[in-house]
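There's a structure below that I have some questions on.
Note that one protein chain is taken out, while the other chains of the complex remain in position.
On to chain A.
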Amino acid sequence: MISIEPVAAPDAPLARRNPVAKVAAALVFSFTLLATLDPVAPAIAIALELAVLPLFGIRYRVLARRAWPLLLSAAGILVTLVLFAADRSGRILLDAGPVLVSTGVLLTALGLVLRVFAVALPGVIVFATTDPTDLADALIQNAKAPARFAIGALAAFRLVPLLGQEWQMISMARRARGVDAGRNPVAKLRLFASTAFALLVGAIRRGTRLAVAMDARGFDAGTPRTVARQQHFTRADVLLIAGAAVLAAAALTTSVVLGTFRPLIS
């Protein structure tokens, strides 16, 4: 099942900050880091991210579990570069037919992997510490997002975990009907596509029913909405965003001072 619940201690000092502020801080931090191609700035950024983790109330083990797709993409980058990199400079470490591994290749791969982690971790941290309802509330109240979009997305999001169960049900129902693919890869692909289609049909029908129910309770009827859960955007939230900008700038500056800085656009 897809987990959408926050995993952090909710009373940690930074986890309690306004969700919009957290998203903004993550965006500021990540975008600043995109400016460089060197491995040093992302390495410093990752160290900083891990250092502030306790302030968000996330334990390292929990983060590792949440971030496993990142590890997967890191492995993907390594394999791709080792096989296809154009730049084969540096000392040759391994030469086995088409696979030619040099120090240059490894260095480029390392830089890319670090960048992926440094840029993605702030987002992982924000969503691990933020309740989706709070995020929708804050988007409406503090970022002036339309309620139609924010609440609609929230309601749709709530149905996502159902899709996993639904997939299993449809697959079993098809087996009961005598439909399976056996070992034939083409049949497997077709079965996958038709199961996905059935899932989509079901999801649309369910979404339509939900939309009617929301309609019946006056959603998006043109009446100005009030809010039941007040979200506050305070000075501490401004400080969080500013802090993210300062830390990211510090990582870049260090890289410039050490002479490793390689601008994205040169």
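The rule is simple: a residue touches a chain if its C-beta (ideal position, glycine included) is under 8 Å from a C-beta of that chain, and two chains touch if they have at least 3 such contacts; residues count from 1.
Operating definition for what follows: contacts and distances are computed from a predicted model.
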item: Per UniProt record, name of the chain withheld from view ["Energy-coupling factor transport system ATP-binding protein", "tRNA uridine 5-carboxymethylaminomethyl modification enzyme MnmG", "Cation:proton antiporter" or "Protein-export membrane protein SecF"]; value: "Energy-coupling factor transport system ATP-binding protein"
item: Option touching the unshown chain, where A:T103, A:S194 or A:T234 are the choices; value: A:S194
item: Full-complex contact with the absent chain, from A:V99, A:V186, A:A228 or A:I265; value: A:A228
item: Contacting the left-out chain in the complete assembly, out of A:V99, A:V186 or A:V212; value: A:V212
item: Touching residues on chain A - with respect to the absent chain; value: 131-133, 151, 154-155, 158-159, 161-162, 169-170, 172-180, 182, 194, 198, 201-202, 205-206, 209-210, 212-221, 223-230
